[in-house]
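A single protein chain has been omitted; all remaining protein chains appear in their positions.
On to chain A.
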Amino acid sequence: MSALRPTFPLAAPIGGGDGFRRGRAGAAAAASSASAAASSASASAGVGVSLYEVLGVAEGEGRAEEIKRAYRRMARRLHPDAAASPPGRATAEQARRFIAVREAYDTLSDPHRRALYDRSLASSPSASHQELDERSHWRKHWQDQIAELCWRSIDKDSEDNLSWGARMRRKWGESLN
């Protein structure tokens, strides 16, 4: 199934509410939309809430069956067509929670995506809830990127790279010898 990914309509008026404009992404890579879904699901559910809490299951433990059952339970309660709550009142809140549940299920029901999510939770218990210490992570991130670029740079102009730039670099490199 494809994940829900929040989108902005490209020419939307500024100031228009975007709270519930979530659409299905067409050909998005599964994992990258998992990250989007995970962060948006957590965001919809509120900061500090893991996807497991959204579904109401014990963290990391539930088998696929339990996840499915938990989802069905929550969906029955929160589905817009379910007549549980008084009509009109609190339906916006209900819709928001339903979307969070939906996105949590999308991530946790796919074994691959669930594994990625579990690992992220394990490595830093607080990171999923804190966007604040972003910048301290950035440095490590770009240091890795630079290291990789160094490798690529050495490798880039090998014989089988036929890009225009590579050909020009080889040409001038040879003429210096």
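Basically, a residue touches a chain if its C-beta (ideal position, glycine included) is under 8 Å from a C-beta of that chain, and two chains touch if they have at least 3 such contacts; residues count from 1.
Convention: contacts and distances are computed from a predicted model.
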| item | value |
| --- | --- |
| Protein name as given in UniProt for the chain not displayed, "Integrator complex subunit 4", "Transcription initiation factor TFIID subunit 5", "BHLH domain-containing protein" or "1-deoxy-D-xylulose-5-phosphate synthase" | "1-deoxy-D-xylulose-5-phosphate synthase" |
| Contact set of chain A toward the excluded chain (per top definition) | 6-8, 10-16, 28-36, 38-39, 116-117, 119-120, 123-124, 127-128, 131, 134-135, 137-142, 144-157, 161, 163-166, 168-169, 172, 175 |
